[in-house]
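All remarks here apply to the structure that follows.
All protein chains but one are shown at their positions in the complex.
Take a look at chain A:
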Amino acid sequence: MKTIMIKLALLAFTVVALASCSKSHDVRVLKLAHGLDAKHPVHLSMVYFAEQLEKYSGGEMQVQIYPSGQLGSERELIELIQIGSIDFTKVSASSLEPFIPKMKIFSAPYLFRDGEHLWKVLNGPIGKELLDSGTPYRIQGLGYYDAGSRSFYTTKNPVESPADLKGMKIRVMNSPSAVAMVKSMGGAPTPISWGELYTSLQQGVVDGAENNLPSFYLSKHYEVAKYLILDEHTSIPDVVITGTKSWGRLNDQQREWVAKAMSDSVSYERKLWHKVSQESLAAVREAGVKVIEADKSAFVESVKPIHEAIESSEYGKLFNNIREVR
């Protein structure tokens, strides 16, 4: 009886081992995780990336997507990338700051003149250099996704210029650069977690916040914040990254496929993002939000001290190089 059991167990083991063996030779399944909802443009672009990669590789490479932060928040996902537990993720460049110090440059307000300037930098040698700057930290950048520009929205009073921000409590992301920016403009920066923001706006804990258009719309903050000021102070892109470990496991042919699928996905995402932004703006207008076209020059003037501080820091050269791109 006992020997039969052992034989059966051995047989089962061999079958499983053989089955998994043949599979891993033909198909490489890569894991992709991100923190956004499955309806978000970023997720749809990731799905497109998976489809393109499968198409280019003739089914040899497949991508399994874990959306909605199932595997963790952006910070945890970056750690999983470093360990090599997942192969791809999309994070905001600001989430990468604690890992790759150079990424701080994107948090500088009014770093880019406009969208055209932004994409010229990202697609140029500086963008490439920043993507590769993570390799000492086991992170390899693959491409940039559009994450729009962040603008202020307030609950009680409209804001036309930085002077109107004086004494207003503005929710910011918990990062020193965001805090410094609002301070420099004259507001009182208040770091509050994103999930608590709706009630904080409603109860008057803060008088306003800032984010890009789709987030303003999808978070339903427009229900309580009735003034949107299109001052577009920062344009922090999203970055799609892989780990140097995962990257090292791919051969040259496979890397080429990934790069090709990524660049398809980037142009797909940019179009989609633009469309969703326009739709969000129209939707919040519809909901009764007063959209104010701000005089940007006054805002640019108010962050001059920050620009000067960056110029004299170790990132001064990078900062000037970005500004000089025409």
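The rule is short, and it goes like this: contacts are C-beta pairs under 8 Å (C-beta built on N, C-alpha and C of every residue); 3 or more make two chains touch, one makes a residue touch a chain; residues count from 1.
The rule we apply is simple: contacts and distances are computed from a predicted model.
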Chain not displayed: protein name in its UniProt record ("histidine kinase", "Na+/H+ antiporter subunit C", "Branched-chain amino acid transport system ATP-binding protein" or "TRAP transporter small permease protein"): "TRAP transporter small permease protein"
Of A:Gly59, A:Pro98, A:Pro158 or A:Pro305, the one touching the omitted chain in the full complex: A:Pro98
Contact with the hidden chain (one of A:Glu79, A:Asp114, A:Asp295 or A:Glu308): A:Glu79
Touching residues on chain A - with respect to the absent chain: 79, 82-83, 97-99, 136-138, 167, 169, 174-176, 179, 188-191, 193, 205
